[in-house]
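What follows is a set of notes on a single structure, which appears directly below.
A single protein chain has been omitted from the complex, and every remaining protein chain is retained in its original position.
Residue numbering begins at 1 within each chain, and the chains themselves are lettered A and B in the order written.
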């Protein structure tokens, strides 16, 4: 295991432990929704009505037949990394959901958009080999990161969830 | 850096180096052997076409702007542009069109003209070497020796008469002017741009659409801003075009430069020219108007400057996004090197980002361009009337001293009308800004007419 993934493993164990110990937050996490993160079935993402908009969008989007939530939103490099991101997202979102403290409209976080773009390119490597060969198209791609706007979603924002306006 | 690893891991070798290319390889056909798809597009820039305001006609000589709008003959009276001024066409024609324009064949011009009409990265460096710059042509472009070669050669070639200088080049803009032959990464190579962007970075003007400059400004500024190392890929997708699609001074009285020291807005450039003095101490001017005797400024294709004022630039949308959209060829995507009007390929140029029908997107462009054209006609009419009034009172022998105010207004009005007219998107790149500039132009032109009447005690 690489240095980074072993760190991630430690971090994951840590977040999992906190999850178990952390009262109300972890109650929600365990009760249902958090666990959803351990499944690959889109239906369970929408255990949270808060994910409804994205779920519906995905079901009308161009990828409904070919990619589920986790194909795009979880890392597919190492299993550990996948589990780690699942764990921490599940933990964050459960906590946010319980505390209702998150900002709306919900927006993908920098870390997760890196995961996302890696997945676009994982599946479309052939299609985009030429345009990426001489320099990344570029995560971070989310304007909210105050960075340049490049990366797949700059033009394919609707790939995941259909037109958003 | 994580991105880099992803890239190396995932970049599939879909193009093969069949011939070696390096800093000495000017001929696009050579590059084309390695990148046939891009080369095919590049060659197609020879195609002729017309949209309502774009292109230069589908056959024969590019259409004359002077015939399409005779007011321009009055407006440019006494300057080369009144002799021959045409609509632009594809990149493949740039060198030939320059060599054959009456502005060159009937007026003396310098080698500076070539800056934007030929592949001259190598020509400049060779000339630099001939004039004693250090190093060899094979030096990496980024190396200080290569940079010295480039700048020295640029200075020297600018001094040559056009006829001599043009013998030193043989291709329109080519791969090597925008690409690093080793990595194919984008790069800017034109001296005018390298100096212009440096001056712009040093200015106080906020540049939300060029975040790498904002970043550089907030740093220690130890090294000057370098687009090729500091600029992001997305910025370079516009900067490569900004090497040429800009306002410039290109004449015998000073080396070619981009007037960006105070910013990119029409009045900031005007202000810079107002303070600028030629080597001989004379104030800046492009020519003296034949009818009115007022000192004039000439605006040329400020696409980069106007785009900078628009919403697209602020939104990180680059020239290449619209003019070189990705196109699928077989299983893979490439950048369409057939640089042309996006209206000829709305699907790829616009619809990736705008989920509206092609007809609707065309209608949006038409609305913006029509508003701009109507207002521009209004401004040109006002300007021509001012020129007539000034001309008449000069003939009537009114002494120039009393007309100073009117002269100044003539220059301000014409500079603005010309800025929008010379810009090639008929307002699309920055719709409200184009209208604002024309509104000011109208005001200055009409005030000029009032000044003439008042000067003539009436």
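One rule holds in what follows: a residue touches a chain if its C-beta (ideal position, glycine included) is under 8 Å from a C-beta of that chain, and two chains touch if they have at least 3 such contacts.
Please read all numbers here as calculations on a predicted model, not as lab measurements.
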Interface with the undisplayed chain - residues on chain B: 208, 311, 314-315, 356, 360, 363-364, 368, 371-372, 374-375, 378-379, 382, 427, 431-436, 438-440, 442-443, 446-447, 449-450, 453-454, 457-458
Chain A, residues in touch with the chain not shown (by the definition above): 49, 52-53, 56, 60, 103-105, 107, 142-144, 146, 157, 164-165
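Please note the rule applied: only the chains that are shown with their structure count from here on.
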Interchain centroid distance [CA atoms averaged], chain A/chain B, Å: 42
